[in-house]
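Here the complex is missing one protein chain, while the rest keep their positions.
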Amino acid sequence: MKRRFLIILTVLALALSLSGCASPASDSDQRRPTEEILEEMGLDPELFSDYDYGRLYGQEITLNVANWGEYMSINDDEIIDVNEAFEALTGITVNYKTYASNETLYSKLLSGGATYDIVIPSDYMISKMINEGMLEKLDFDNIPNLANIMPSFLNPQYDPENEYSVPYLWGMVCIIYNTTMVDYVPESWSALWDENYAGNILMFNNPRDAFGIAQAYLGYSLNTESHTELDVCASLLREQKEIVQGYVMDEIFDKMEGGSAAIAPYYVGDAVTMCDDNPDLDFVIPKEGTNWFVDAICIPTTADPDNKEAAEMYINFLCEPEIALANCDYVGYSTPVQQAFELLDDDAKSDFRRYPDDEFLRENTEVFVNISDDANAYMQTLWTQLKVDNSNVWFVPIFLVCLIAATVFVNVWRARKKRRDDF
Amino acid sequence: MKSISSKIYMYILYTFLYLPILVLIVFSFNQSKSRANWTGFTLDWYAALFRDERILTSLLNTVIIAVCASVLATVLGTMAALGINSMKKTGKAILMGVTYIPVINPEIIMGISLMILFKFFVTHFHFQFGFATLILAHISFDVPYVIYNVLPKLRAMNPNLVEAAQDLGCNPRQAFFKAVIPEIMPGIFSGFLMALTYSIDDFVVSYFTSGTNVEPLSVTIESMTRVKVSPKINALSAIIFVVIAAIMIIRNIIENKKLRHDLALSRAARNEGVRR
Partner (left out) sequence: MKAPKSLAIPYAVWVLIFTVVPLGLVVGFAMTDQDGSLTLENIFAMSEYMSVLFRSILFAIIATVICLLIAFPASYIISRASAINQSTLVVLLMVPMWINFLLRTYAWMTLLEQNGLINRLLGLIGLGPYNLINNSGAVILGMVYNYLPFMILPLYSVMVKIDQSIIEAAQDLGSNKLRLVRKVILPLSMPGISTGVIAVFVPSVSTFIISRMLGGGTNDLIGDIIEMQFSGNSYNPHLGSAMALVLMIIVLFMMSLFNQFGSEEDVIL
């Protein structure tokens, strides 16, 4: 018995010593000069602003950052790790988490489990969050790099006074397809309803984007609040469900790159990344028009107030030309930072799918805006119903039969057992 | 049961159980990221795994949570079992009834109900999701297993044991620690082990009760399977598999040795009897 106690004690001691190791060793040494750190990171000090990134050094701040999956230059050996660079420069620890969609982020913020200091939602979600008082006003004295943002991205519709957000990346929704599996260039959204590719079609796994496809296909406004129009969209999506292989978000990388699916709608930037990894893939902007989105960096009201300055420092850092360049290089999306755009190679700059001109954006795209709570709730309901609805009418009868069978079986057995026991 | 058909049946069953895991392990040595094309042998993914701070941190988190929760659950559960054992019928029935809830309740319901409770704590007190919520949640589903393991031992205990100890000059306290505790120790220990296993393995409850800052391994794995999949996960599974298989096999060998020993003893005893 004593030996067992010893084992438990050893395990405990081990765990404690491990947890002791985990706590960061106090970094007493002085911060090195900015230039030295930047050069070590492979960044050009010339291109960096003279912002004081060292002023919170040694305060052991941990910044909780939540971003879309695959949406920042990290964990790649060939390109700068943005978070590591920020940590080296500021002494602030970045705790980086990802989420799959705007709606998931919204749920996570509301359900209380998450306390993020930085979030990067899209346009319509930002205005929804502003309306619901979920976002903190930014102190732009701490974010001088706002000056780097192209003027066309300032004071956007979703944040008219430009008080709550700083644009991060933008793009359009396209159709990505595998050229070895699809015989034609899917220039229309109708390709996503093409029965020849039944079982090989992927679809957005979030209501707004999925309904957006149906709306664009039908020629409706992407911001329609009409229940009838939403109903039509829902029935179109239900029709599509029969031939859809799966509803995906970040899972799409794996499936498209691996050739598990033929065709899917997704964001241009991610399509660029997927095409780089698998040359069989290509993408196209459908002729009916599409959604143009901007994702912007915000601070939620639930964030730790002590971290606000660090969070603003982080936002400013993301607007440094070289950092913005690294991010847009890595994730393939388009950058709103003027100097970063200029640093891009010509191929990227001239690709109109990534950098369409203003006229194209005006004529062929529509931005999501925050629709009324009523329309939003209706869309959510339709979406949940779409996800749960199954055309298989046999479910209920089979289920009832199973239930009755189970009840009969158990009762018969019980009765028999009772009879046996009585003897 | 030595028939060929049953042997074949068992082989098929165990192939079914092990094949997916073996495939996972084989592809942890694959050079390319592909999960179907074999392009050559490499150990890079293992190296990458040990450099991945997120995975290592969450592994450590899991160990801390599981150890803390199971130790506290063992203390709480053992005390509860001792108390319940001396209770009258109604009190016992009520408490045992409540104890079933975490065992039979679907994990997702336990997860969301605790999430709602902790959300309430967060809004009304200075409280944050993190180690505290995770450990509290884990203790809640661990304790019943400790109680289930300790109670039968208490019931099987000779009621005269304590009296005997007191007759031999122990005061009640000494009698308790010197007679009762050693008697139920095997139950406490297996309860502790069970709680530890459940804590390490848990995903659903942790998923709902972990906040932003503390992420147990299972939650990390889940988020890894959602984005671009990396063979690092395969490497991780391989390591976990080898560790667990080693522990189980060693335990099995020891037990089998004991079993053989017992068998030999009983056979010897029987022979003795026959000779007489």
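Residue numbering begins at 1 within each chain, and the chains themselves are lettered A and B in the order written.
The criterion applied here is as follows: a contact is a pair of C-beta atoms (placed from the backbone, for glycine too) under 8 Å apart; a residue touches a chain by one contact, two chains touch by 3 or more.
None of the values given here were measured: they were computed from a predicted structure.
The absent chain, not drawn in this view, touches the displayed chains A, B throughout the complex.
When you scan B:70, B:99 or B:199 for touch with the missing chain, the hit is B:99.
When the omitted chain is restored, the residue from B:42, B:57 or B:113 that touches it is B:113.
For the chain missing from the display, the contacting residue among A:143, A:261 or A:298 is A:261, taking the whole complex into account. Considering A:85, A:244, A:285 or A:298, the position touching the chain not shown turns out to be A:244 (whole complex).
Across the interface with the omitted chain, chain A contributes residues 101, 103-104, 106-108, 110-111, 113, 199-200, 205-207, 241, 244-248, 255, 258-261, 380-381, 383-385, 387-390, 395-396, 398-399, 402-403, 406-407, 410, 413, 417.
Touching the omitted chain from chain B are residues 1, 6, 9-10, 13-14, 16-21, 23-24, 27, 35-36, 76-77, 79-80, 82-87, 91, 95-96, 98-110, 112-117, 120, 136-137, 139-140, 143, 145, 147-149, 151-152, 162-163, 166, 172, 175-176, 180, 197, 201, 203-204, 208, 217-218, 221-222, 225, 229, 233, 236-237, 240-241, 244-245, 248-249, 251-252, 255-256, 259-260, 263.
As a convention for this text, only the chains that are shown with their structure count from here on.
We define each chain's centre as the mean of its Cα atoms; on that basis chain A and chain B are separated by 35 Å. Contacts from chain A toward chain B in the complex involve residues 1, 4, 8, 11-12, 15, 18-19, 22, 62, 64, 66, 69-70, 95, 97-98, 100, 111-116, 249-251, 253-254, 258. Those residues of chain B that touch chain A in the shared complex are 34-36, 57, 60, 63-64, 67-68, 71, 115, 118-119, 122-123, 128-129, 182, 185, 189, 192, 208-213, 223, 226-229.
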